[in-house]
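One protein chain omitted, others in place.
Letters are used for the chains, namely A, B and C, taken in the order the chains are written, and counting of residues starts over at 1 for each.
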Amino acid sequence: MITYLEAIREAQARALADDPRVYIYGQDVGAFGGAFKATKNLAQEFPGRVLDSPISEDAMVGSAIGAAIEGMRPIIEMQFADFSTVGFNQIVNHAATLHWRTNVPCPITIRLPSGGTAGAGPFHSQSMEALYAHYPGLIVMTPATVEDAYSMLLEAVAIDDPVIFCEHKYLYYHLKADALPTEAMPTGKARIARAGRDATIVTYSAMVHESLACAEELALEGWEIEVIDLRTIKPLDTDTVLASVARTGRLLAVGEAFPWGGVTAEILARVATEGFGLLDAPPMRLNAKDTPVPYHPNLWGTHRPTAKTISARMRDLLRL
Amino acid sequence: MITYLEAIREAQARALADDPRVYIYGQDVGAFGGAFKATKNLAQEFPGRVLDSPISEDAMVGSAIGAAIEGMRPIIEMQFADFSTVGFNQIVNHAATLHWRTNVPCPITIRLPSGGTAGAGPFHSQSMEALYAHYPGLIVMTPATVEDAYSMLLEAVAIDDPVIFCEHKYLYYHLKADALPTEAMPTGKARIARAGRDATIVTYSAMVHESLACAEELALEGWEIEVIDLRTIKPLDTDTVLASVARTGRLLAVGEAFPWGGVTAEILARVATEGFGLLDAPPMRLNAKDTPVPYHPNLWGTHRPTAKTISARMRDLLRL
Amino acid sequence: MLQTTEVPSPLAEPSAFRQTFFAAYRWMLLARLLEEKIASLYRGGKIIGGVFLGRGQEALSVAVGMALQKGDIFAPLIRDQAGRLAFGESLLDCTRTYMGSRLGPMRGRDGNVHRGRPREGMFAMISHLGAMIPAVVGALLARRFRGVTGTVGATCLGDGATSTGAFHEGLNMAAVEKLPLIVVVANNQYAYSTPNARQFACEDLVDKAVGYGVTGHRLDATDLETCLRVLNKAVANARDGGGPQLVVASLLRLAGHGEHDDAHYIDDRLRESRLGLDCLKVAEQRLLAEGWADESALHGLENNAQRQIDEAVATTLREPAPDPNVEDWCALATRHLSESSHAE
Partner (left out) sequence: MLQTTEVPSPLAEPSAFRQTFFAAYRWMLLARLLEEKIASLYRGGKIIGGVFLGRGQEALSVAVGMALQKGDIFAPLIRDQAGRLAFGESLLDCTRTYMGSRLGPMRGRDGNVHRGRPREGMFAMISHLGAMIPAVVGALLARRFRGVTGTVGATCLGDGATSTGAFHEGLNMAAVEKLPLIVVVANNQYAYSTPNARQFACEDLVDKAVGYGVTGHRLDATDLETCLRVLNKAVANARDGGGPQLVVASLLRLAGHGEHDDAHYIDDRLRESRLGLDCLKVAEQRLLAEGWADESALHGLENNAQRQIDEAVATTLREPAPDPNVEDWCALATRHLSESSHAE
């Protein structure tokens, strides 16, 4: 059995082994193996290629850009996604514009341990994918499975553009698979995580599992809910979404991020524009609440969508 | 005649005059009067209350938060909106969370000279409103008229929450009014900039004027296009938008920002969810292109929506 | 809080000095025992999330808290339990925040070390290291605007946090404005697992002072008297118009980064060096050696502290957890501008 977290470690081990241009840079990623142990033993296995950085997110990203210009393929670990706000400028203004401005690609991977866990509070829980997706020049991955954590991270390192790799902390230990995958879907393709015909849930990352649980629950009531795991949110696989809505006629987009203008808004906007006629009912959204992510588990459990609240919203949708 | 830029200066003069808690802090805002002259003579008129800051956007915002805790009402001028990425962390993680976490309000106003002008290039042209609107705890204003530039800035300073005030550089000199307004619409209410019955354009900031020009043009062809100026994009006045769509049955959302997940996505998502039945045709969007903002006027003029491209999209919409 | 910025000299004013030292020791002891209690609650599963201790850093922290006066500003960091208590934070503010009580200052919205009462001068840290410095700078600027004089602001951070842009921008801004800011760097040799050698390359962090044009102070923070003297001096300098003060203290964290961390990476030679001394023990030995207290008096102090802590914990345990149904879910102070839940 291998966990989502171990898959991330294995992907990095493989990238380091296969490609001498790869190195890892981040706070405590070296001998310590990272705050979450995502780089456990890698410094020992790949001497000199897994380096502890100072607490300097802006310079961490900036240095990765310079190294990429010189032909390297850096992996930057943010200790928590939330701290990437400090490196925000280098990400959106430097990494994201480099190729477009200079014709020199910027193959860097920035790993963001993302999303909420109980007791983590406002500054160790954020889902920042929509911010990065808004900026041209970035690819934003949001793997929901152990297999994707592995193969998408390898893809991220291989891609010639900056990739924001949003790995979900809640899935780190909760999610297990039998083995690492030997093949993978192409980047940019969404996956039908569960087939259905009565309604479509489009989601990604940890919310895939809450949505699958919702589908499970509603199956007991006779409903067949299709669940689409976007895998990457930019590019966003509109075709797969539209094809699903064409089958089901009903759409619920679910995300763990803040409600204003995130991934779910983009999904609804695309389906409304390009698949209006496919809809048998108004599409719906479910996001976290419009406050910071709360610390206390009682509040946190209500702030983010769960199988229960997704099911409730889905029942509303099915009633329409 | 008073310009949009002068209105911003006048609002600040009035805020300084009326409220001893107000001060202005930013690069070159003092004796020099600001890069755009938005604080012209204010340092002279209000000695000691309009201060030049070092080139430290992060600390500029951080200091405003501390001053707000102590009861002041700082106005922070970013030299260009684009540089607010450097102060991003303090804005979204500190200012935006302060009241929710501690019950102490954070009445700061951050002025972002926003949007594109010819020849300004990728780093002096950005429209960052969607980023800030995504985060809970911020109010995001996007005035489109001289009157609003004045009255909304006064409101921004008066409000007990952090306000991101996106003033459009293109409008600075282009837009003139006869006099400063003596009354104002409430914050959070959208304005019907032009009434119509065939379709609704929902937009804000400089795009209001491109959209009005489109409406003008289409009027020659007999179409009556309603143009809604959102004024603030968070909160977003969904009621006014829905009421308009109820009248027209057709919606085009127009924005100058990058296409993925911005204001236009949020508008479409809301209308699709809450006003699905009002739509006689699929709603449409028009945004800038998904690249950085180009330098050369030829490219810039194509990158952003204009009256011409809005009209083209609107004709598509009217044909549906 | 001391009502004077002078630490009395042990020779000239032996009894006053003893009092100060003794008061400091009591806060340190209370902090140590309180944190031990929090750690045991954590091990017992009563605390969800992280627990971060100031073990070994109490002398420095208490000296900051005691050098400040009512009306000053204090922005503590994760290892400042002792300084918080000395500055006036109640035990309940700590226990309630760790346990997420609805009645605490953070009302379960934020937790553990992220607590404060900004309007009472105790700022509530955000996690992003360095970020509190400019906030204190702004607060001091506000006081200058308002004509308030004689107050200062202090903030603490670790060696690792000196690498942040926020540290640099904030300290520079304070220096330009010549504000009464005291920045206390607890150089505990590691940032989480990262040793000084991977964090900075200057000989001593205090070498940074001259580059900002501020006064630098350095000290061995295992010795309480040294801490009291240096911090009082730094605070007095700031209060007297001397501008920002950068205090760099050497010590060791005698705990993991958080309670989940066994700190195995800490070099044994450091543990065995002077830096590895436990400031609380050192202070205790001084008390005994000077004859300012005997074993039984210390025992009494400990019992007393323990009782206060147990009471606070017991109270907190009985308190209501936040209720999501009562919670108002509104991030804005201007309630009517909050959006009804369009997409939640």
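Simple rule for what comes next: contacts are C-beta pairs under 8 Å (C-beta built on N, C-alpha and C of every residue); 3 or more make two chains touch, one makes a residue touch a chain.
Here the structure is a predicted model, which means the values were calculated and not measured.
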>> Let's see if you follow the contact definition: name the visible chains touching the chain that is missing.
In response: A, B, C
>> From the list A:191, A:250 or A:270, pick the residue that touches the absent chain.
In response: A:270
> So which of A:27, A:56, A:244 or A:311 would be touching the chain we can't see?
Replying inline: A:56
> With respect to the chain omitted from the figure, which of B:22, B:38, B:68 or B:86 is a touching residue?
Replying inline: B:86
>> Touching the hidden chain in the complete assembly: which of B:165, B:260 or B:276 does that?
In response: B:260
>> Out of B:20, B:186 or B:297, which residue would touch the omitted chain in the full complex?
In response: B:297
> Which residue, A:161, A:210 or A:229, contacts the hidden chain when the whole complex is considered?
Replying inline: A:161
> Which residue numbers on subunit B touch the omitted chain?
Replying inline: 27-28, 30-32, 35, 51-56, 58, 80, 82-83, 85-86, 118-124, 259-260, 264-265, 285-292, 294-299, 301-303
> Can you list where subunit A touches the absent chain?
Replying inline: 23, 48-49, 53-54, 56, 58-72, 74, 89-90, 93-94, 96-102, 104-107, 136-137, 139, 159-161, 187-188, 234-236, 238, 269-270, 273-274
> Which subunit C residues touch the hidden chain?
Replying inline: 163-169, 172-173, 175-176, 178, 197-203, 207-214, 243
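Heads up, the rule we're going with is that only the chains that are shown with their structure count from here on.
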>> I need the common contact partners of subunit A and subunit C, sorted by label.
In response: B
> From the centre of subunit B, which chain's CA centre is farthest?
Replying inline: C
>> Taking the mean of the C-alpha atoms as each chain's centre, how many Å separate subunit B from subunit C?
In response: 40
> When you check subunit C against every other chain, which residues touch at least two of them?
Replying inline: 106, 109-110, 114, 126-128, 165-166, 330-331, 338-339, 342-343
> For subunit B, what residues touch not just one other chain but two or more?
Replying inline: 89, 93, 96-97, 100-101, 136-137, 234, 236, 269, 273-274
